[in-house]
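The complex is shown incomplete by one protein chain, all other protein chains being positioned as in the whole.
Labels run A, B and C following the written order; every chain starts at residue 1.
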Amino acid sequence: MAPPSQPVRNTRQRVVESAVLVGCALAFLAACLLVRWPEAGPKKLSAEGLGIFVAAGLTLIIYSFLYRDNPLFKLAENLYVGVSLGYGAVMTWYLSLKPEVVDPLVFAPSRAALLDALAHRTVPILMGILLLTRLSRQHGWLSRYAYTIMVGWGAGIGIPIVVHSYILKQLGPSVRPLGGGFWDVAGGLAILVGTVTVLFYFFFSVEHKGPGRAVSRVGIWFLMLAFGASFGYTVMARVSLLIGRVHFLIGDWLGLRP
Amino acid sequence: MLYKRAIPLIIVFVMGLLAFVHEFVPHPLSAAFREEMTTWFRIIGGFGMFIGLYSLLHMHATRIRRKQLGWGYSLFVFLGALGMIVLGLVNEPHGPLGSAPEDGTVFDWFYMNVQVPCGATIFSLLAFFMASAAFRTFRARNLDAALLLGAAVIVMFGRIPLSAMISDVFPQAADVLLEYPNLAAKRGILLGISLGAISQSLRILFGIERSYLGGGSE
Amino acid sequence: MRPQAARRKTQAVSGKPQASSRCYLLASGLQLAACSLRPGALLAATLVLACTPLIAAELVAPEAASFRAYDRPSDDGNAIGVEWGLAPTEGEGVAYVLEVASEEDYRAGKFHTRRVPSVAAFKADHPEYYGFSPALKRLHYVHVEPAKFYRPQPRRIAEPSKEEQQKMSPTARARVLAGVAYEQRKERDRLAAERRRINGQTYYFRLAITDGRQTLYVSEGGQPKVVTAAGRPNLFKWGKANNLVFSVLFCAVIAGFIRAARRNPNLFIRKIAGLEAVDEAIGRATEMGRPIYFVHGLGGMGDLSTIAAVNILARVARRACEYDTRVRVMNNDPIVMAVSQEVVKQAYTEAGRPDAYNPDDVPLVAPDQFSYAAAVNGRMVRERPATILMMGTFAAESLLLAETGASTGAIQIAGTDSYTQLPFFIPTCDYTLMGEELYAASAYLSREPKLLGSLRGQDVGKAFLMIAAVLGTLLATLGLHWISDLLRAF
Partner (left out) sequence: MSTPEADLRRAAIARRVVYLLLAVAIVATTLVPTEMKVVPSPLSRKVYDRLEAMPAGSPILFSFDYDPSSKEELYPMSLALLRHAFRRGLRPIVMTHWLNGVGLCKELVERTAKEAGKESGQDFVFLAYKPGGSNLLLNMGESLKGAFDKDFYGKPTEGMPALKGVGSLRDIPVVVGIAAGGTTEMLIAYGRDRFGFDLGAGCTAVIAPDLYPFLQSDQLFGLLGGLRGAADYETLIGRPDTGVKGMPAQSVAHILIIALVAGANVYVFLIRRPRRKEA
């Protein structure tokens, strides 16, 4: 994951960089010890304390990418991908497969419970196993039977739900009477004009010439203001993430925050 | 060909029609049908998860086997995944057939001190990329981009508490921008996307759209 | 169906359960369209209400004929609807007492009572069942769920006490608790079935009006009038009729246009400004004699945006080959790469230069998100292309690509349906194909019936929405809620 432009590195630069790397590692270890040492001598390192060191180390390694993409960063990133994969697999077992497949059938509390579980769960479990055939090359088509039922249901139920919640309910406020003070009427008109012009901008059956061109221009202005709002909010979001990490490094790791 | 292509398409159509019609029928039978179907999909979902995880691990495994570019790092993906799976299934107080690992287990330690910090930090890198892009490439090259950057500045300044201290006009300006032009445009986009989603559902039901079938030979 | 007759049919004491409820509903449904169109009727109704003088003290019961009970339409059969006309003497202190009794209780003369304030509970409060006709404002209305009066008896499930649970081993305890949970679930299902059975029986209703001092029954021929009804599951939610009509009509329009597009591929689509920008950019690359970069998004071959990207790639490759300019296509998905190689090779042969095609120009750069962006950036900075086209689905890495592309001074054109990334493409690129414009460009170029038909069909939907919004607001401001009621979603 190299940063945008990858400067060509000669040996001199390589030496400097490895020296800087060792320096940073030592500084990190010193900071960790310093933080824990003054409290009445070397306290036994609790699991939680060790955890904060590891987390702080990984955070700094990932920020090293800002200087340049380096093996340490790639290692941390791939370790993260691996740990997430493992976590996903374990949690899928404990929260979905075990309670839905193993517990009702293998650990059924009574015969009646077992029969009831068999009645309701055999078909979906068989379809789940069918789904797994997608991984093999020649039997892959068997998985279609599981997919088609799910995709068919999703497409079928999707139509009335989308019409209900995203079209009719959204049209509701667009057909309210324009009433109240000047600003309410102006606001209502602005929303009506905005919605209609944006819809017209994405209208492809009529040439955008003459009046059509004016309407689609207005539509673009509304779109630009909306994307501007999203731009500003996205900046706010990414900055908050960085602030959170800085709070962790300064507060939880170094304990400097008041 | 019948059982590889025709029957699946028939199933899609019948299932879709049932799902569509049952939405309009208040009869208790239709509620029972919905509960049964959603119970099925809840169970199948667990197997679906495994397909996603397996194919990712498989990709990294082939990269290691074939020593492709960056195979060393794929080794770490494997180590991380297998380590977590072993730790998760050990789960000492309850064992693999007990309830999920709770606080204080090594599994939970790795989640809290490796997965959470890495995930949070990687995403926070974007703040830096955004700052540098803001300086080097975000130009008001035409009226549209100028409007966009103008609105962005109004929202960015209006949403921080500092601006409210100076005067109420800034937060109000941001609110007006969000509650009128932004609302109108996003509603227009939402209506457009919804019509697109309905037409895609229709194409799936009538078998015009088949790309989701996949699964090996035609 | 004679709607007028259904309304006037008086309800005999022991008449069969309200058979005409369905036609009553149909009648009110028809009336919705008829009378709200005639503003005159609206005016008449408000006049009648206004001039009913409030007679002091003396209590008068509502008209016996208007007191009726029937199965509530459009429901799962768990409720009975009871309605009665407005009494002349209504007001703050005045309330109604509705008496409910099952078969046995009615014979024994025992009734459950339910108090209804006279200023509330109008039939017009439930448009999802009865529509919007103004007549409903002059009728009181209440849902009655008999199972709330006649509760089924829950059975006690034996549970091991805390101490017993302590003594058991974890697995034994889990098994016992699972057994108890299973019993409790069975009991819950039994109670639900029992409630449905109770709700399905016939019930008898009497109505009285009281102002705290006097109580007066609605009576017919000296006796308090008794009406009966039973809840029955219905087969259609009338409140969702507008949803059904819109869905079916819209799907018919889409299917129609797809079939039309199959017969006549050059169905009209307006010129797409973005495609002209692409042609100009190819021209610029030819003048400067530097390559064109085509950067795919993260989507697979199944995504609409990737299909659109490949269609645009076909045109770019053919045009570039005519002007003898090299096109390099960046990929992150093996299938998309294979398809792109095929498309570029075919475009070169069409342009009469099959020899110019070189597979290395369409490489698989890197598989996952950020390494793909970094690798493409490295190539862009080294090779400094004149034109960069980014088409498909993008995520956070769009910022990395657009920033580096802009800093190399190239003309950048982006096309994506990822609305979260558009705010970053617009200020960095010279032109941006936004959302559906990308699909329109793809349909414009490929003339594929599926894409063409859907696009034109969706346009009809957009036209309907535009007209409905403008007309609806206009009419609503003038006080006519015809369109607003039609679009109400329940």
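Keep this in mind: contacts are C-beta pairs under 8 Å (C-beta built on N, C-alpha and C of every residue); 3 or more make two chains touch, one makes a residue touch a chain.
Values in this document were obtained by computation on a predicted structure and should not be read as measured data.
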**Q.** Missing chain: touched chains present in the view
**A.** A, B, C
Q. Thinking of the whole complex, not just what is shown, which of C:T387, C:S407 or C:S484 touches the missing chain?
A. C:S407
Q. Among B:P8, B:P26, B:G46 or B:G192, which residue is in contact with the omitted chain in the full complex?
A. B:G46
(Q) I'm checking contacts with the chain that's been left out. Which of C:D125, C:E159, C:E276 or C:E342 qualifies? (A) C:E159
Q: From the listed residues C:Q369, C:T420 or C:T477, report the one that touches the chain absent from this view.
A: C:T420
Q | Residues of chain A in contact with the chain not shown | A | 3-5, 7-8, 66-67, 84, 87-88, 91-92, 95-96, 99, 103, 153-154, 157, 161-162, 164-166, 169-170, 172-173, 191, 226, 229-230, 233-237, 239-247, 250-251, 256-258
Q.
Residue by residue, what part of chain C touches the chain that was omitted?
A. 157, 159, 174, 177-178, 180-181, 184-185, 188, 381-382, 384, 407, 419-420, 489
Q.
Under the stated touch rule, tell me which residues of chain B contact the chain that is not displayed.
A. 31, 34-35, 37-39, 41-42, 45-46, 48-49, 94, 98-100, 102-103, 108, 111-112, 115-120, 122-124, 127-128, 130-132, 134-136, 138-140, 149, 152-153, 156-157, 159-165, 171, 175, 178-179, 182-183, 186-187, 190
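Going forward, only the chains that are shown with their structure count from here on.
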**Q.** Between the pairs A-C and B-C, the one where more C-beta pairs touch
**A.** A-C
Q: Could you put a whole-Å number on the gap between the CA centroids of chain A and chain B?
A: 6
Q. In chain B, which residues are in touch with two or more of the other chains?
A. 20, 23-24, 123, 126, 130, 144-145, 148-149, 152, 189, 191-193, 195, 198, 200, 202, 212, 214
Q: Could you tell me which residues belong to chain C and also touch two or more other chains?
A: 240, 243-244, 247, 250-251, 400, 403, 407, 419, 423-424, 426-427, 435-436, 462, 465
**Q.** chain A-facing residues of chain C, complex
**A.** 174-176, 178-179, 181-182, 186, 240, 242-244, 246-247, 250-251, 268-272, 370-371, 373-375, 377-378, 381, 400, 403-404, 407, 419-420, 422-424, 426-427, 434-437, 440, 443, 455-456, 459-460, 462-463, 465-466, 468-470, 472-473, 475-477, 479, 483-484, 487-489
Q) If you look only at chain C, which of its residues touch chain B in the complex? A) 74-77, 170, 196, 233-237, 240, 243-244, 247, 250-251, 254-255, 258, 301-302, 304, 367, 396, 399-400, 402-403, 406-407, 419, 423-424, 426-428, 430, 435-436, 439, 450, 454, 457-458, 461-462, 465
Q | chain A - residues contacting chain C, complex | A | 1-6, 69, 103, 107-110, 112-113, 116, 159-160, 163-165, 167-169, 171-172, 174-179, 188, 192, 195-196, 199-200, 202-208, 223-224, 227-228, 230-231, 234
